[in-house]
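One protein chain omitted, others in place.
After this line comes chain A, so read on.
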Amino acid sequence: MTAPAIELKGISKAFGPVQANKDISISVEPGTIHGIIGENGAGKSTLMSILYGFYKADKGEIWIKGTRTEIPDSLAAISAGIGMVFQHFKLVENFTVLENIVLGAEDSGLLMPSLSRARKELKELEEEYELYVDPDKRIDEIGVGMQQRVEILKALYRKAEILILDEPTGVLTPAEADQLFRILDRLRSEGKTIILITHKLREIMEYTDTVSVMRRGQMTATVKTAESSPEQLAELMVGRKVLLRVDKVPATPGKPILEIEKLSVVDSAGVQRVKDIDLTVRAGEILGIAGVAGNGQSELLEVLGGMREGTGAIRINGQPLPLSGAGSDARSRRHDGIAHVPEDRQREGLIMDFHAWENVGFGYHREPEYQKGLFLDNAALRADTAAKMEKFDVRPPNPWLAAKSFSGGNQQKIVVAREIERNPDLLLIGQPTRGVDIGAIEFIHQQIMALRDQGKAILLVSVELEEILSLSDRVAVMFDGKIMGERPADQTDEKELGLLMAGVAGEAA
């Protein structure tokens, strides 16, 4: 029997009183894809950081190919044959592919010999693994999927036998993700070992051989993927039964609430982010905007939410709203009946250092019910916060805690509670469940559906296609600032939307 590629024995790591990893043991067979799944904060990243030498474990042993190995830093990890592809790529944008691959692995003080040797080796690697990239293109000239290949090549160039990928599909279109998994499949057949960290059950089910589930710093189970089911894994992750699909009754769309005509947005660098968009959202329906991050969805939300200026026309309940100058700020938008759950709750939706109760007043701090003469009625805010926390099951229900002390899911619940409870005509909601644990996802989705069923209009932006498909009544796809097409959600699928997301135009919508 061959020794496991990696064996972790009793790894523990604490940050202060927080036990991030607790007595974790795991054994990864060579030539397999091993998935690690768990909610945010379950300890996946900590565990991988220990393996890559970023953190030192308080207790436990790392065995690589049957020998006990100390990994004090990332250099040691590389020489032990471990390569890491981070969620956020670590590439130098204005270097070429080749220069990035060599960076940090030069043979000598002179660059040219390293480069020419690398060029040769790169060619061999490309052929061996069918990982084609143009070595002379600059990183900022190639797409995200290509950049990820460069990261993988970087690891292979350093003789990695074990490849760790952290949430690799977060920024990819479905087609790019499929390509990635073909590459991983190929690497596996060449005998490489792959550890795939993800929160997407689908990827685990489709591509891994074995899967380990983490919850609250502990490894709750390691099972053969073929012998498992999504429901079982979800239950292992959360610790209770969860509803994976949203219960949805057919929508009964009413009159148009939001009408967008020829909307364009130019950013501060002079780049046109949104190009002549026309959209309508009706009462009692959810319009989902799908697209790869960075194709203008954020700017669309921001201009509707009053965070940036644009040109064209928007109407709420038939009333035109200004897109620049007076009356186009976020406060005016709120008065016009638009609530906004922003994409980035940590930088926009919440002030992380503020108490929860201050955050519940955030954006509504000039509303009459929170005023007492010249002063803010802090007591009223606190009472209101306590009520909202109760209703939205925010844990711990303590209005005095700073926003940063809550988990991602509970932070999002605070934002959602604040916005939904204003009883808006239109809800703008961006990445509602990014960095949110499964339990909270279920809850937030239910709240969105409930709002729809009350007859409110909802504009949903998400990079998670699954989320778009399960929540929306209609789906519009954005690519390069334009709407590529619009489909009823029950008459389309990930494949069709994926093509639109990649900019391949479908038949006219």
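As a working rule, a contact is a pair of C-beta atoms (placed from the backbone, for glycine too) under 8 Å apart; a residue touches a chain by one contact, two chains touch by 3 or more; residues count from 1.
In the analysis below, contacts and distances are computed from a predicted model.
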| item | value |
| --- | --- |
| From "Nucleoside ABC transporter membrane protein", "histidine kinase", "Cytochrome c-type biogenesis protein CcmF" or "Thioredoxin", the hidden chain's UniProt protein name | "Nucleoside ABC transporter membrane protein" |
| Sole contact to the chain not displayed, among A:A76, A:V144, A:A313 or A:I351 | A:I351 |
| Among A:P4, A:G291, A:G306 or A:G409, residue touching the chain not depicted | A:G306 |
| Candidates A:G145, A:P168, A:P342 or A:G498 - the one touching the absent chain | A:P342 |
| Selected from A:P253, A:G361, A:P432 or A:G498 as touching the chain missing from the view | A:G361 |
| Absent-chain interface as seen on chain A, which is shown | 15-18, 305-307, 329-334, 340, 342, 344, 347-354, 358, 361-363, 365-366, 370-371, 374-376, 378 |
